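Just passing along the structure, written as structure tokens.
Of the protein chains in this complex, one is absent; all others appear in place.
And then chain A:
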Amino acid sequence: MPPKHYRAPGKKKEGNAAKYITRTKATKYLQVSLNTFRKLCILKGIFPRVPKKKFEGNHKTYYSMKDITFLAHEPLLEKLRQKRAHEKKVKKAKARKNKELAERLLNRMPTYKLDRLILERYPTFVDALRDLDDCLTMVHLFASLPAVEGERIQVKRIHNCRRLSQEWQAFISRTHSLRKTFISVKGIYYQAEVQGQKITWLTPHALQQVLTDDVDFNIMLTFLEFYETLLGFVNFKLYNSINVKYPPILDPRLEALAAELYALFRYVATGSTRKPAENQSISSTEEKKDSDEKMDTCVNESDLQLAQLQHQLPSNEPGALMQLLEDSNNDDDDVDQDTIECKTLFKNLKFFLSREVPREALLFIIPAFGGVVSWEGEGTPFEETDEDIAYQIVDRPTQGHKFLSRHYVQPQWVFDCVNARIILPADAYMVGMVPPPHLSPFVDDEAEGYMPEYAEAIKQLQATAKKNVMPLPDLDNQDLADPQNLIADGVMDRTQANEAAEERQKLQLLEKQYHDELKMEMSGITYSATLSNKKSENSGSEEMQHKDEVVVPVSTEKNDEDDRAKLYMSRKKRGLYEAIEISNQRKKDKVALLKERKRKALASKSG
């Protein structure tokens, strides 16, 4: 009797054994080391598969045979082999104390390009955008790592990451395509919409990052290598789409400014007489316009000249880059409703950032929603003393000198405004106060089954804001359920009229509540205190409801009906049904836990 897996000589493998290959065998097949294989897989985007039958055991990793033959034909493989051979030469030279040769060889290390790989993995631009989440998160993470010589990461690459991330942010801000922001413990999440793709990324907080030892940086750097190239090409394409030359040429003077921010702050504080920054910026923007026009017209103008032209740019930080973009093209043809909404959120509002707030994040967000922003330091668009400043973002226990004409708000206010798409009342976010809870914009509260209190408050405010804005005649894509719209259109039946009346009453109530709140604010009652009061009022009724729920007996009739139906299901369907039930139950439990905690918190507060 032949062995179990006997295959007659000359007969090909069949089935899973032919379609899949284990990792060890794949490395042998490709004649590469595991490290090189890993690198190839990362760059080519090849991942293990799950065969229907794991013919070599459960504990092994299987790759698709097609993937491996695909790798075998990769020119990069040859390049990596060359590189390895070259590294051996260098090592040999070093061992023979032939420093000169080693250095010369090091300079001539074979290099490879990844552009073809990118095109292969993302045949269309939209594909690339769709997969950009990880790329952006990684690049932003590395941009915030310490750029210290002798660390595990080259300083040059960190600077490159920083440049790429700022270029990306500049584009997003310029095109007003930022949609959601969220300060989490892990960092700040942003969500943008580019060409219909929702791209979410995470930037770490602007603090010293911790480099742990349990991380293999070789793997991360391989990923980063690909991501850097990808983001470079994506940025190029995006900048091209708004007619801006890429890569942007920046003013080296201001690059230095960022580092010496604190010194400059003191320098300004001592009352130096300087040319008003605003004029400077205006003049420079004009110059920029010129320069951009030139860029467009004479293509073969040397970069050097451009650099000279742009030398007078007021700043080089993201803000400056944005201005550059702002002026370059002002004609937006096809902008959707969302973009308009985002563009006009902070329109005609001036912001000023105190030195303690995270400047980069706010410099990115505020202009993305149409605001004008300045900060303490040299080369800023306007000074702190500017009368038109509407909001000053501060994050300190107390604010010493206050301008009466402006609100002093904590940074969270900006993020919450952006998520709610309305200007929220600044009273709850004042200096020294504990701000209201920060809510994630990525959660669908209704689907989750639990709505935090503040989310409801925001919803009410949104509703009032919507009513205040008169509907524009050309905006017919707003939802028709809105009764206000129907009034405007003159199409309306009786029931709808009633609804509208009810709505109005509700609105009045809300408004009244809003005014009351404002009054309370004036009299010095904090937001949280009012919340707790309101809750204590509500909690009574809620408990009643709770009791009602308990009282209603679970009818055996209903159960029987369920059982009866379950009897008749096939085993597969029954399993599925039970799984769904379990997950639903889990969700309910979660919500119940939240409610329970809320109740306890309130009890402890009032008691």
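Here is the rule we use: contacts are C-beta pairs under 8 Å (C-beta built on N, C-alpha and C of every residue); 3 or more make two chains touch, one makes a residue touch a chain; residues count from 1.
Here is the rule we go by: contacts and distances are computed from a predicted model.
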Quiz item: One chain is missing here; what is its name in UniProt, given the choices "Two-component response regulator", "Ribosome biogenesis protein BOP1 homolog", "Acyl-[acyl-carrier-protein] hydrolase" or "Protein YIPF"?
Solution: "Ribosome biogenesis protein BOP1 homolog"
Quiz item: Among A:I118, A:I158, A:V372 or A:I389, which residue is in touch with the absent chain?
Solution: A:I118
Practice problem: By the contact definition given up top, give the residues of chain A that touch the hidden chain. | Solution: 38, 41-42, 45, 47-50, 61-62, 64, 66-67, 70, 104, 107-108, 111, 113, 115, 118-120, 122-126, 128, 130-131, 133-134, 137-138, 141, 145, 182-187, 189, 200, 204-205, 207-212, 214-216, 219-220, 223, 232-233, 235-237, 240, 246-247, 356-358, 395-396, 410-412, 434-435, 437-440, 442-443, 452-454, 560, 563-569, 571, 573, 576-577, 580-581, 584, 594-595, 597-598, 600-601
